[in-house]
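Take this structure, written in structure tokens, and hold onto it; I'll ask about it next.
Only a single protein chain was left out; the remaining protein chains are all shown in position.
Our next item is subunit A:
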Amino acid sequence: MAYVDDFPTDARIVRWNMAVAFLALGVGGLFGMVQALHRTGVFRGFVSSADYYTVLTGHGVLLALVFTTFALAGLFTWGVTRSLDRSLPSPRFSMAWFSLMLVGAITAAVTILGGLVPSMPLSADVLYTFYAPMKAHPLFYIGLTLFIVGSWLAGVDWFRTYWHWRGDNPDERIPLQTFMVLTTMLMWYISSAGVAVEVLFFLLPWSLGLIAEVDPLLTRTLFWYFGHPVVYFWLMPAYFIWYTVLPKLSGGRLFSDPLARVVFVLFLLLSTPVGFHHQYVDPGIPEGFKFIAMTNTMFLLLPSLLTAFTVVASIEHGGRQRGGEGRLGWLRTLPWDEPAFAGCVLAGLMFAAGGFSGMINAGMNINYLVHNTLWVPGHFHLTVGTASALTFMAAGYWLFPQITGNRLRFRTLATIQPYLWFIGMTFMSNAMHRAGLAGIPRRTAEPQYDSVTFQGVVGGVSEMRLQIALGGTLLFVALLLFLIVVFGTWLGGDGTDSLRVNSSIPAPLSGPEHSPKILDNLKLWTAVAIVLIVLAYGLPLSALVADGLFAPGSPPIPV
């Protein structure tokens, strides 16, 4: 029985969330190609350089927030219902949070795109970070608020399902997928509180003229309180797939369920008290707090390094189950022509590279060299732009048949797509990293100046530009292939195919019975997470508000 037959209502929720996610990915990806061609000077015919920032805002919001969160909502709805073997309690409630997120996303997107239409009064050319005192139209902040509240309610839906299950199963360990969903959402509640305070108490009333000034450093600090954990909100659903689905795709089992739980607990504890590492070069923040954030950030490497071990060990187990032998012979027997498998593994490989450039970013003093240069988007296109995005696409190849009842269509396109994405990203990201070392800034329409010459440290600047433009174009082609496959699969059948895939997941080699029960004590971990945040943020935030909540103040400046 396919998932869609067992859980028809939940399958619809998963389908709609994934559909919105991938449509946002399509539009955001198109914007990405426009940027890659524009800023390198290869082709500037799509938009003017002033409108570049409208496109850039759309790219950031549609991909970093809309795509990732809807994909997460789809995957988590599937994971909770599958692992608890029960439906979400109320289809009406599920539709409510989905609709709220959708209305919020559309409101924000329309407000942003209004910037391209001079006759429309809407605009929000403030980028995904919307630093005050740059002001967007109030509808931008309202849209974001609805979107985030919708994501909170989605979490409530998953928690309710869990509580119902707990009522029937008082003594069982939390199934691994649900455990991952709950820890991720606890992290999300704690961290998105920062951006909620920023928007609701400061930016929204300020954009409406209800308060005259806000403190740019305070609002920026609140943003980054949220802005780093959001990175883990993108990554944890990818880890969720790597831990629970990828071992099966390789032909084996998860190596260790207990370690997977430890990893997610570490993310809950350490994702938030690190935000100052985005503000290493901000004035107004004492060095000591930056140092604390730096050490926390370094320890946040631990769960990712542990994941690397478990995931590779699980894949190796799969390869050996398929008959692979010798030290590396198991690599050959893996299903490299299976797009779901190839996508996840290539995403993991790029994440390893992104992890290393992230270590550089985290190094407080070496960060001076790369802060706000093209190095930084070079880094996060490996993490969110590949580790998350390619994993979600890979999961789509595997899940769309199960939530539609149709076999995967256009298999050949699907088979080459992850490799094409990988090649495109290799071109784009390596060149962006090197351009960053030369000091070429990020977030700009024309990084070519009369008064500034950039010296390439490794390779020449014009060669980097070509690689970025070529890589961006290949990525967009790969994205089109992906959209053809998933929407072709969805629309190309009547839901009655006999499927080659199913949602049953083999038990881990080392199961939850081998881990201490305290790992499942979510109240305890939430409390520890909050204590760590108070330690990291208590003093700096109280210092920032000591001279007045709105001082030193800035009036809104429309852009």
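The rule is short, and it goes like this: contacts are C-beta pairs under 8 Å (C-beta built on N, C-alpha and C of every residue); 3 or more make two chains touch, one makes a residue touch a chain; residues count from 1.
The working rule: contacts and distances are computed from a predicted model.
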item: Chain left out of the displayed complex - its UniProt protein name, from "Sirohydrochlorin cobaltochelatase", "Amidohydrolase family protein", "Rieske (2Fe-2S) protein" or "Cytochrome c oxidase subunit II"; value: "Cytochrome c oxidase subunit II"
item: Candidate in contact with the missing chain, chosen from A:Phe43, A:Trp163 or A:Phe309; value: A:Phe309
item: Residue of A:Met359, A:Leu491 or A:Val545 touching the missing chain in the full complex; value: A:Met359
item: Residue touching the undisplayed chain, where the options are A:Ser87, A:Gln177 or A:Ser256; value: A:Ser256
item: Residue among A:Gly114, A:Gly318, A:Pro447 or A:Gly471 that touches the chain left out of view; value: A:Pro447
item: In subunit A, positions touching the absent partner; value: 49-50, 52-53, 56, 125, 127, 131, 133-134, 215-217, 220, 255-256, 258-259, 279-287, 290-291, 294-295, 298-299, 301-302, 305-306, 309-310, 313, 359, 362-366, 368-369, 371-373, 438-447, 449-455, 510, 514-516, 543, 547, 551-555, 557, 559
